[in-house]
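The complex appears here minus one protein chain, its other protein chains still in place.
Right, chain A next:
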């Protein structure tokens, strides 16, 4: 509102002159003015005289109130101040012959109007409304006196503009809403049509697929010609996008459920029907969701021959594409190591880690994966993922390597490493745990305290006892006391009896730790 105020003020001042001049309401049209003056009878200082051409106007000449004098080309009346003398003579007839005077001096019509306006604005006179009403019928009177409201045309421009804007908005609004509605209806109708078509095609592909899978062996399928396939899957239908998609979905669905030779048969079919090329074509497009579809298809159908194309997408800027490409690489590549993952520049999200972990867990049972490669990555999130893999896959053989790297790692990595040491019971890393207990980073400290519970020794206990006396944060104090309890129960009790009276928290902490129902809380 404060910002709008200057704009409002500008608007206000620009309108002032216009509005104040409209308060007088003195008609500028001469016949209307004469009519008004006739009703007014007299206005101080304002007079008039008439000029007539030959021959004399009979009505005016008959009016005895005027004193006519001859001049060059006609007659001139004397100056009069009483406008009722004009009698019932038509104002239009009079207006061209009437000339105004102010203090007996002839003046222009506009000067006379201005003079009357000034008298009105000063309050010297009041212009009355017609008391007796028009003498003629209302229609002809209205025709002579066009409607002029008191506040008429006050803001004529703005009033027009407002209605113009509203009309404009309504029109834009209509166009916009109608087009949005049309788009939505088209989308819905297309969707319904596609669903119906998919249903129809789905029924069409089930029988040929079943026949091929259960009635022909793998060699027979391999030897089939294009003409043979044509009888199962007509070529014109294979060119239909929806049909192709339905067929792809069906084959992938079956591939997920089947094993052994059936899988091979499905893959052969997928290749022979040109669907593999369709999948590869998809990953070359720019729309991410289509690329992702292609990647899923390549992954599901084990199309390892297209791995070079997939590898190009492992560092894509799109999260979904990148994730699916790495998943496909992990699944399909029997020879490739984890270098494509090591070289990723984008941070690895927890979601991606979870997906990759599932695949790596499965693949690592079949072949050796060089997880240690991930420790060399320039990407911190990849390195951390590497430490997690060591922990989850139980790779104790890599602990030595981690141990040599540990002192130079960032705090976040150290915390992850501590979790790994704790999980794998790496008691030889007690020095590292002790060094982390001195950290100022609360997350690292907390992790070290948890690790100390299992991996700590006498020296760790001393550090923890020193720390708990200084610790103010309740949760950390609880964790430290829990670790002390695990390391040496008698020292724990001794500490409580020594400091329990001065620190009431300690007694509560003791009860908490000793309550078996709260072992994990």
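By our rule, contacts are C-beta pairs under 8 Å (C-beta built on N, C-alpha and C of every residue); 3 or more make two chains touch, one makes a residue touch a chain; residues count from 1.
Methods note: contacts and distances are computed from a predicted model.
Taken from the listed names "Glycosyltransferase family 2 protein", "Ion-translocating oxidoreductase complex subunit B", "Tat (Twin-arginine translocation) pathway signal sequence" or "CidA/LrgA family protein", the protein name that UniProt assigns to the chain not shown is "Glycosyltransferase family 2 protein".
Checked against the full complex, the one of A:392, A:405 or A:454 touching the unshown chain is A:392.
From the options A:41, A:194 or A:358, the residue with contact to the chain not on display is A:358.
Residue A:349 is the one among A:312, A:349 or A:459 that touches the chain not shown. Within the set A:224, A:326, A:341 or A:478, the residue that contacts the chain not displayed is A:478. Taking the complete complex into account, A:187 is the one of A:103, A:187, A:206 or A:428 that touches the chain left out.
Across the interface with the omitted chain, chain A contributes residues 8, 11-12, 15-16, 19-20, 23, 151, 154-155, 158-159, 162-163, 165-167, 169-170, 173-174, 176-177, 180-181, 184, 187-188, 191, 289, 292-293, 296, 319-320, 324, 346-351, 353-355, 357-358, 381, 388, 392, 474-475, 478, 505, 508-509, 511-512, 514-515, 517-518, 521.
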